[in-house]
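Every protein chain of the complex appears in place save one, which is left out.
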Amino acid sequence: MVLLRSTILRSFSADLWRGVLVNFRGVDPWVEMISSPIWVLGLVLAIASQNPSILRDPITVKDICWSIVVFSMISDKLWIVGHMLDREKRSGVLENILVSNIPLSIHTLSPIIVSMLWSLASLGIILITVFPILGVNPAPIDPVLTAIGYILSDIVAAGIAMLYAPAVIKLRRPWIFTTFFQFTLPLISGIIPQSYVPPEIRGVIALNPLSYPVEILRRGATGSSYIDVQIGEAFMISIAGIAILYMIGMLSLIIARRMIIKRGV
Amino acid sequence: MEAEVKEFIVRDLWSITAIIILTYVFTGFLYIVGSAFGGSSGSLSTSSNIDPFAYRAVGSSIVVLSMMILSAMGQYIYSSILSGRLEALLASPISLSAVLVVTAIPMMIFGLSIFMATAAPAIYIALSKYGVITAIESIAIIAIGMIPLFVLGFLLSIAIAKLGSPVILNLSQAFIFTFSGALYPLIILPELLRLLPLSLPTYYIAEALRGLISSESQSLALGGVPRLLIVTLAYGSIGSILYRRFSRSIRGGVAA
Partner (left out) sequence: MLAVDARDLIKRYVTKRRRGLFGGEKVVIEALKGVSFSFEKGSIFGLLGPNGAGKTTTVKILATILLPDGGDAYIEGFSVTKEAHRVREILGVVFSADRGFYARLTGLENLIYYGMLYGLSGFDARRKAEELLDLVDLGDSRHRLYEEYSLGMRARLALAKALIHDPSVVILDEPTIGLDPVSSRRIREILKKLSREGKSIMITTHNMWEAEILCNYVAVIMSGRIVASGSPEDLRKRYGGQRYVEIEVLDPPDDLRVGDFEVVRNDGEIAVLRTRSSEDIASSIEKALLEARSLGLRIASIRVREPSLEDVFVEVVGNPTKI
């Protein structure tokens, strides 16, 4: 048992080290990261154009900006974590991973951390560029609550992406589904005020584990409240959501490994 | 050529369908989030009366089309170098310009079909308000507008080939997306940044199209079409100068 634990820890740290090197080495990743604030600015302006007068209201603009930050976080997870196994399958790495004794579930954990670092770095750039350009104060109202909400949201989004990863290997054109989820998942994750949402969709938002950490993030960042829930309750639901998501995620990866070995890479 | 287009469409029919559906998903996303924050009765443009959804459909389809063309053309030379296809092309009796044109034609047909499907609300307005001729004119505007987009894609392709890495593709697509001038009126941008959309063909395509379908007059409105033609000529000239320089330099040696 001790030997197994040390092998798993060693594999996990190897994957983390490898993930940081692959995703942050050289100029290319930083050039990619610079594009994040440009996308965010474009989305915020396209959304605000529905009624350009709201651009004069910094509180609303700040709300929109943080909604798009959540959108960006979800996108990062879907593409980085969700497509990880597919990328490795195409490059031949997956065969080498399968032939070692590392469980796929452990192998997927470290890219989650790496993608969170990526999102965090992007957030930093967005806060110092997009917010000032739009005339908005980037400082959150409650930094501690914002940090807690952000970290929990990131973990939940990554958990959802982990659930999605095994499906991506089987799909012929996974980019279609990922793009679809990229736009629909944020809509049911509490990025828009619930008053605008039809009652049936409110039920879906209430069931989505991502809605609660996003609500914590929003209250900390802007003070706005979109979902009728106490902070403590939102926190407990977020933790429970993480536990359930990751348990199901790990199980799905164990099943995925068995399916891959049965049908071939 | 006909066989290639047919094969292209049959093989990629699911991709074509997906792009059309996803463009509507994207349009819907902008509309829903925009309405949630700004109200559904907000006016999109200070200078035209146009249904917000149609406005967004035009903008989204132009942006999606531009990013598709940039992505396909932008990687053309780089992927040809990596695969060894460029050397084979240079050694063949067919000129590189002919190959580029032949490659572009199926993409243009593909792009026009996608545009018609994704900007259907706008074309429907043109058809119902002003008749077939205006509807055809709107399609002709996008066909002309694709020329400077292909030139832009080609310029990007040269840059990627020179840098030896496709990393700037994402950056340029982000730039086009945000500063296309198609997703929102120019007046929304901070003053300093308003020059950026004015340098891109997407702004003129969007202006020409929206001018056409929002005009109060029932006569054939030219709107932004003359400016689009000027931009097309300008991009075409820049493109042909750079192409001549590029084809001279590429025959000097292809580095993998």
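A few remarks follow.
Chains here go by letter, A and B, matching the order in which they are written, and residues are numbered from 1 within each.
Throughout what follows, a contact is a pair of C-beta atoms (placed from the backbone, for glycine too) under 8 Å apart; a residue touches a chain by one contact, two chains touch by 3 or more.
Only a predicted model underlies this, so the values are computations on that prediction, with no experimental measurement involved.
Taking the complete complex into account, A:97 is the one of A:33, A:97, A:155 or A:168 that touches the chain left out. The chain omitted from view is touched by exactly one of B:13, B:198 or B:230, namely B:13.
Where chain A meets the chain that is not shown, the touching residues are 6-7, 10-11, 13-15, 17-18, 21-22, 25-26, 91-93, 95-102, 260-265.
Just so we're on the same page, only the chains that are shown with their structure count from here on.
Measuring from the averaged C-alpha position of chain A to that of chain B gives a distance of 30 Å.
Chain B makes touch with chain A in their complex at residues 14-15, 18, 21-22, 25-26, 28-40, 42-44, 46, 52, 59, 165, 167-168, 170-171, 173-175, 177-179, 183-185, 187-190, 193. Of all residues in chain A, only 27-28, 31-32, 34-36, 38-39, 41-43, 45-55, 60, 63-64, 67, 133, 173, 176, 179-180, 183-184, 187, 191-193, 196-197 touch chain B in the complex they form.
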